[in-house]
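Only a part of the assembly is drawn; its chains keep their places, and the rest are absent.
Which chain is which? They are A, B and C, in the order written, and residues in each are numbered from 1.
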Amino acid sequence: MESCQVRTDLALEASEGVPGEQTKVSGVRVNEYKKQGDILVTKVCIETKNAAKMLGKPMGCYVTIEAPTMAEPDEGYHREVSKCLKKELCKLLPEKSGKKQSYLIVGLGNRAVTADALGPFVIDNLYINRHLIKEYGKAVLEGGDCNQVSSIEPGVMAKTGMETAEIIKGIIRETKPDCVIAIDALAARSIKRLSRTIQICNTGIWPGSGVGNHRNALTEETLGVPVIAIGVPMVVDAATIVGDALDKLLSENKELETLRYGGHRQKFAELNNMYMTGKDVDDIVKRVSYTVSEGLNMALQG
Amino acid sequence: MESCQVRTDLALEASEGVPGEQTKVSGVRVNEYKKQGDILVTKVCIETKNAAKMLGKPMGCYVTIEAPTMAEPDEGYHREVSKCLKKELCKLLPEKSGKKQSYLIVGLGNRAVTADALGPFVIDNLYINRHLIKEYGKAVLEGGDCNQVSSIEPGVMAKTGMETAEIIKGIIRETKPDCVIAIDALAARSIKRLSRTIQICNTGIWPGSGVGNHRNALTEETLGVPVIAIGVPMVVDAATIVGDALDKLLSENKELETLRYGGHRQKFAELNNMYMTGKDVDDIVKRVSYTVSEGLNMALQG
Amino acid sequence: MESCQVRTDLALEASEGVPGEQTKVSGVRVNEYKKQGDILVTKVCIETKNAAKMLGKPMGCYVTIEAPTMAEPDEGYHREVSKCLKKELCKLLPEKSGKKQSYLIVGLGNRAVTADALGPFVIDNLYINRHLIKEYGKAVLEGGDCNQVSSIEPGVMAKTGMETAEIIKGIIRETKPDCVIAIDALAARSIKRLSRTIQICNTGIWPGSGVGNHRNALTEETLGVPVIAIGVPMVVDAATIVGDALDKLLSENKELETLRYGGHRQKFAELNNMYMTGKDVDDIVKRVSYTVSEGLNMALQG
């Protein structure tokens, strides 16, 4: 049996495999439960090296929050999503017997590219207090004892000339946070998950994804502190979607099965570096980033 | 024989019909000539009502400038494209025996939506002089006698509550320009034309395109003055591209011909309101809008 | 007695005259009342031509809402200010025996210049429904019968080459609103009113201010429909503030009275085209524009 690797940043989609071919992979545990407002939370745990290889994702826990109308401008609904994010995030944050922690929030991506601006925009709306605590002590803050929060927008390598991992490693050495939370825009496989899904995982960020030895990954191994990643799919890879449409058509016409493995995907080279996105992505990224910020603020102030 | 209407704003693509099915339509005259820097200029003239119906475009002249590397940041190349635009635009501008004219440039689209911001961005870089001429006379301007240029960014209906045609009609009544030049972002059918093509036509702008009676079109008929339209394709409709990919695959497998007219396109309803675009569209729209501005500035100052 | 004209767009400040010289001008009626949250509402009615000349403002009613902490980010407080704006605005809107009206909201100023972006930013957050009513009828809207709202951001003359009045006149002719509401950033005389004051008046907008025959004013006389103006001071003229500081110093030192009319103001020519503003004007203009939008939305949906 071959690997069923597909181009998606969502472990949930990877665990579903090719559409129409729902295969259970051993070593993967999936639980789902409904929340208020039709919000669906799914937890995918990849528990063996073999499962990690099959799904093309590192071992660990991936929680997916699917909020069907998150792309719409409904403040009440977004508050529900923020609360749900807060709750799920708190479960994944490393514990130290109730002691308050210090967090470095990393806003990945490029502020100047709409579909990649989620990380920087989330950073814009966070409550940051590390500098206040350093200067005045915790007493100055309402509520007394609290977590310490700092943030950085490292920028993209084409602009900085540095790996994001180099920048973050240096800042960690100087400021010694207990935990890193990295925010990034993701690619989904399915249009129905676009801007409607939040993935939280405890495996860190693997640039270019896939499993392997990445010295440039943002993981506990490379950074020395636990790394929680939060992502929202903002684009769908164009080649993937065309390939999937073909697969669907072919699978519905059994006489065409032979074509299926004929490698039609490589015919769409012109689709490389193209992505598919909604007509209102500029508005959506602002709204969704605010919802993620609020969830983070609630989780870290608790 | 049926209409071969396809979703494209480019007359050139409409005249090519469905890929792989190059049919000559009677009443359509096509000329092409090469320019410096691999720039290809094609002139499509739709000369009969029947041809207009077949191509889904109003009768008139459509000049397409294809500049293969226009999406790249090469100042010298962009200057060549601007010069070419100037030359082709001047041929289409209405003449009045050498008399200087007054132009109202209309920047269509939505500044806040990257792929739709071309019109507003072009307006940002124009040389505007109508207010100077009104206040000080033409003598004040270098070069003496010159065309008069004003501009407006009317905004989109969802934001103004007004049809663009209403706004422009009102402004024309008050300021009485001789000619309107409207700039807009277009949708192409083919990825290879994305951000690499400029279309100039003398038929005006037909919102939602297609031929018919549009009281909201920006045309000489509705506005009372000639309307030149300049457009650059910034997106490809997602459903179109998936449909085309399928057509291509099917046409290469003759045994599947039967599937072809089985209406697979309607199966991709989820692709509605999705579009495909390059990963660097934010940078490209800035560069290309500057190139169009420069072409316009050269043409109108001449 | 000479005119006490000073550089301010606020009738309230004009009515106060030169600081330290509180003179009552006949023909000017001033009432003030406190609101919740230390909000102070002052109504200045200029009732005679002579008073108009003295104050350098057209005859009419000017309502000033002073909200001392409006520059701070406090959502609850801003809601109070929005409610107050709604209430005062409704009193000034022209009535037609309970019949619903159609409004054209004009966002004056330049989106690209922070201190001048209030008008365009207010427009961004309005509920616009004219196009929906035109297409589907009023039945489609929640709440049934309602006012009709459209909006326009005309841009500045340096960019359009047209007087704002020309653009608005044209649009009014085509779309026939019952009333125009124009939003603009103002200049105050006093730093303490900066970003903390909203002025509503029923006299329209007089570009460059002062009284006189302005064919380019946005007034009922030039546009043919009532014009309500809403403004927030975002800058203080630099020359004014230096002059005032000197006046204050000199008035406190009676032996220097002779200097006072020696025309020290003209010595500060280098201050022309300079303005004074707070270090966080970029944040403030976003917050305040949202507060004004909300007040307008409440007033027009009622």
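Just so we're on the same page, a residue touches a chain if its C-beta (ideal position, glycine included) is under 8 Å from a C-beta of that chain, and two chains touch if they have at least 3 such contacts.
Source: prediction; values computed, not measured.
K.L.:
How many copies make up the whole complex, given 3 shown?
P.N.:
4
As a working rule, only the chains that are shown with their structure count from here on.
K.L.:
Chains as vertices, touching pairs as edges: which of line, ring, star, complete or other describes this one?
P.N.:
Contact map by chain: line.
K.L.:
What rotation angle, rounded to the nearest 5 degrees, superposes the C-alpha atoms of subunit B onto those of its identical copy subunit C?
P.N.:
180
K.L.:
Between subunit A and subunit B, two touching copies, which fits better, same or different residues at the interface, with half of the numbers shared as the threshold?
P.N.:
Same; most numbers are used by both subunit A and subunit B.
K.L.:
How far is the middle of subunit A from the middle of subunit C, if each middle is the mean of its Cα atoms, in Å?
P.N.:
46
K.L.:
Nearest whole angstrom, what separates the Cα centre of subunit A from the Cα centre of subunit B?
P.N.:
Between these chains, centre-to-centre, one finds 38 Å.
K.L.:
At which residue positions does subunit A touch at least two other chains?
P.N.:
In subunit A, no residue touches two or more other chains.
K.L.:
Taking the touch rule as given, give the residues of subunit A at its contact with subunit B in the complex, in rising order.
P.N.:
Listed in rising order, the residues of subunit A that touch subunit B are 112-115, 191-192, 238, 241-242, 245-246, 248-249, 253, 255-256, 259, 264, 267-268, 270-271, 273-283.
K.L.:
In their shared complex, at which residues does subunit C touch subunit B?
P.N.:
Counting only subunit C, the residues touching subunit B are 123-124, 128-132, 148-155, 157-163, 166-167, 169-175.
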